[in-house]
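Can you keep this structure in mind? I'll have questions shortly.
A protein chain is absent from this complex, but the other protein chains hold their places.
Going by the order they are written in, the chains are A and B; count residues from 1 in each one.
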Amino acid sequence: MALEDYRSDMERCSQCSYCKWIPLDHIKSWRFAKGCPSIAYNNFNSYSARGRFAVALSLLNGESGYTERVRDIVFKCVTCGSCDVSDKICRYNLEPLEMMRELRFTLVEDGQVLPQHMRIIEHLREEDNMMLEPRASRGDWAEGLDVKHIISEPAEVLFYAGCRFSYDKALWPAIRGAVAILKKAGVDIGIMGRDESCCGVRAYDMGFKDEFTRFAQNAIEAWREAGVKTVVTSCADGFHAFMRLSPRLGEHFEVLHTVQYLDRLIKEGTIRFSKSVPMRVTYHDPCRLGRGGEPYVPWEGKEEKLKNQIVIYVPRKPRYNGAWGIYDPPREILKSIPGIELVEMERIREYSWCCGAGGGVREAYPEFSNWTATERVEEAKAIGAEAMVTACGWCERNFLDAIDAASEKMAVFDIIDLVQRAI
Amino acid sequence: MGDKKGDLIGIVGRGSVLEESEILEAYSRDQSFVLPMRPSLVVKPDNADEVEEIVKWANQTGTPLVPVSSGPPRFRGDTVPSATGVVIVDLSGMNRVISIDRRNRLTVIEPGVTYGQLQPQLAKEGLKLSSSLAPRANKSVIASLMEREPRMIPRGQWAFHDPLRCLELVLPDGQRMRTGDAGGLGELAKARKRHLVPVAASGPYQMDAYKLVSAAQGSMGIATWASVKCEVLPQVHKVFFVQSRKLEDLIDFVYKLLRFRFADELMILNGAGLASLLGDGPGEIKTLREELPLWVVVVGIAGRSILPEQRVAYQEQDISDIAQQFGLHFVAEIPGARNSDVSKALNNPSKEPYWKCAGKGGFQDIFFLATLNKTPGFLETLYSVADAHGYPASDIGIYLQPVHQGTGCHCEFILPYDPGNPREAAALRELFAEASQELLNRGGFFSRPYGIWAGLAYNRDAQSTIMLKKIKSIFDPNNVMNPGKLCF
Partner (left out) sequence: MALSRELYQVLEDIVGPENISDDPALLDSYRYPLTHTAIHLGPFYRKYTPRGAAVLLPGSTEEVQAIVKVCNKHMIKFKASSTFWSAMGYPSYDNTIQLDMRRMDKILEIDEKNMFAVIEPYAIGAVLQAEAMKKGLNCHIHGSGSSCSLLASATSFVGPGPDGLFLGLANENMLGIEWVMPNGEVVRTGSLGSGLGWFCGEGPGPGIRSIIRGFQGAMGSMGVFTKIAIKLHPWPGPSQLPVEGIPPAYRTTLPDNFRVYTLAFKTWQGWSDGCHMIWDAGIGYIAHRQFNMFGRDLKGAMIKILTDPTKTLSDMEELLKDPKVQKMTEAMQRDFQIVLAGMTQRDIEWQDKALDKILAETGGYKVEEMNEPEIRDWALLYLIRLGHKNLNLVYGGGYDGCFGMVGPPDFGASHIEEVSDFKREWEKKGAIVTAGGDCTMGGIGFMGGGGLTMWENFTHFDPADRESTEGTYEFFDASYKYGVKHSLGYSLERLMSFARGADGMATSDEEKERWLAGAPQAFMFQYQRKIKELLDPNDLGDQTYRWLKPPKKKKGQDRF
């Protein structure tokens, strides 16, 4: 696709501003009504999906050019997809998230790159990770863990750690725990350790499509060679990459998030809880696991018109409006842990508020990223939660940093952490 | 004067121009404390064309006009001239009920149509006007609505000015116009055949012209007809009461009824007020004051054209339940008053003499808008001032009428007195002035600023005053309409 291919979307945008809010039906209060962090923080209309449609059209029509402001507009978006969900309550035939990604690709192709992103991408090219860390230490998290390394010892299920979990020591217990639990449950699981490389999705989000393609293809090749059938990950970003983006390149693996696997195992009785974890928690839906976690549906087709002017797609186009994301497994897990009291924030499931880490925002706009996370922490506080539980390393890190910056008292757990406590 | 008289005769005919002394005297004053001033002439137009001609003439000659629609006695001071050389435009002769439309529940009436005249005619067509409380039978319905007299049925008042809809006006500069959607209708009867009626009050265009003349005391134009939204005539109508010794005990109950939008007529009266309403003469009023409860919520429930009995029955039960929640009793009878008498008072114009005058021959009332929850505070203020002036609190009639579906409350304090007693009148004048000021200080909003209230109200709102004067200058460049009223 090219940006020009989205011209009709830009011209058909309803101008309704639904993209700025969570689905209006779900608004429960003034305080937590907003869905789009970008416009909530920046306020100008251009910082919404609607606004970016207009900016993109202006650029396409040559009515404006690249400026610092334009870069700000384009890159100050967490690509969380909230706009997509809200838009598609009514307008099935618009793809704001896809358009915004295309807009980024266009800017990057035209050399309009943020130096903060460039630094990361250059490192990625050298060291295969988004964390500005050496490749060599990628596998350190698994030290002492009794688990197969699939390069040397094939396994049916690959546990993919992801860049954040691999290098963020504070988060290692979650992935170490995931591997240990799955292995103990009899899953034939392996890892790639230092041979693992980035899934590429964060580069994709920053506008570097080619980087993503390269890393995705590398991963696909490595997995194929290792005989991997199923990929399990605790990283929502990775989940989205493998579930939704990689298949566009033609290869299909079964992709599961750890929570899906665990949920299955708990329901089968393979995993049982013997300890109580008395805690009032709330679950934060990671964007890429929730609304971004819908299964990929291959599609190639065209636009046609029905009844003169009703825009349809032949064959039927998948809608990707968050309807079929992964929301219930993590909740089922938490509800099955003795002692846990699960309370819901106002913005959940497909209309969850983003943690602020995505879209290259954490890297380039730390203040905005922190603000977004802080908003979420406030939302958790508002319902009296003692802890936020989630299923994505990026979310966890962003919340931890925000809580630390504000000296707040709120615990953050990966869901695995609580599962481990209960086993 | 001869020229002016001749001009006016040329417009309305000799018999409709009056200059006899006793007639002029009658228009020179009313029962308010507003200083009397004699008009120069009285003219009685018969139709809108004549009104238009009169107003144009007034502009040409620089003659101030004061429109009057209701018959005497009048009480507000708004029809008493405040300038010299006034010509009274007495519209009471324009008393046609132009149409009654049951389907659209609209009546179109001229300014001289009174409550006494209209309600029976509406009843024949299965309609009823939401009325103010026991208006004089000769009170002009249009005047009552234009002056924003409170209605007894708050649930029916979506717009503050309900049930007033459209007006045909002669603006102060002589331009005839229609407000609301009436402007595009042409001849009303022909429009009706096309199923179009003057029912939407707003407009035309980007002005709510009917608000221009609302509570304007005739200073912003003369209405030559109005369309008024009516209620369906109840087939069943019952009146109930809730009583208490303290006003405070009733407030939340009334709020609850407003919240549920239950009841039709809904108001609070104190014993003195209810006594004045019901009593026949000073003696009976005095007796009733002693027998009646100190405070009464009067609740009317109507069943109209669809399942009327059932509506009344279920609301009766529900409201009774609500009353119980507040430790109150919802009853059909109260000591001192027959249900039928109260019902009659609600459903008819006042008997003669006007009920507020029945106690002592005269009265002054102080009324303003507030919110219901603040009313006890106003009572406290009034009683304090009354006490300081030696006016017996037990004489004060109090009428609290929720308006605009409960967003506000019309607070009315009725102070009977003997106008024939100069000392009493003088004392009351002082009490009236001080109480008005104190009530304003306490937060009372004198939204209908008659007499001295104009100074109080406009001094409080400099910005609106400036704006209003400018607006007046647009529509009344020659300042012919009731000059000296409001802030003009």
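Convention: a contact is a pair of C-beta atoms (placed from the backbone, for glycine too) under 8 Å apart; a residue touches a chain by one contact, two chains touch by 3 or more.
Keep in mind that this is a model prediction, so the values were computed, not measured.
Which of these, A:R69, A:R125 or A:K184, touches the one chain of the complex that we don't see?
A:R69
Specify the residue from the set B:Y115, B:F262 or B:F330 that touches the hidden chain.
B:F262
Of A:S274, A:Q309 or A:S407, which residue touches the hidden chain?
Within the whole complex, the residue contacting the unshown chain is A:Q309.
Which candidate, B:D46, B:D318, B:D341 or B:E438, sits in contact with the chain we can't see?
B:D318
Can you list where subunit A touches the absent chain?
Answer for subunit A: residues 7-8, 11-18, 21, 23-30, 33, 43-46, 50-52, 54-55, 57-59, 63-65, 67, 69-70, 73, 85, 88-94, 305-317, 319, 321-324, 350 touch the chain left out.
For subunit B, which residues reach the chain that was dropped from this view?
Interface with the chain not displayed, on the subunit B side: 103-105, 148, 156, 158-162, 173-175, 177-178, 180-181, 183-184, 194-197, 199-200, 202-217, 220, 229, 232, 255, 258-262, 304-307, 310-311, 314-315, 317-318, 321, 369-373, 404-408, 443-449, 454, 457-458, 460-461, 463-464, 467-468, 470-471, 474-475, 486-487.
We take it that only the chains that are shown with their structure count from here on.
Averaged over CA atoms, how far is the centre of subunit A from the centre of subunit B? Could you give it in whole Å?
65
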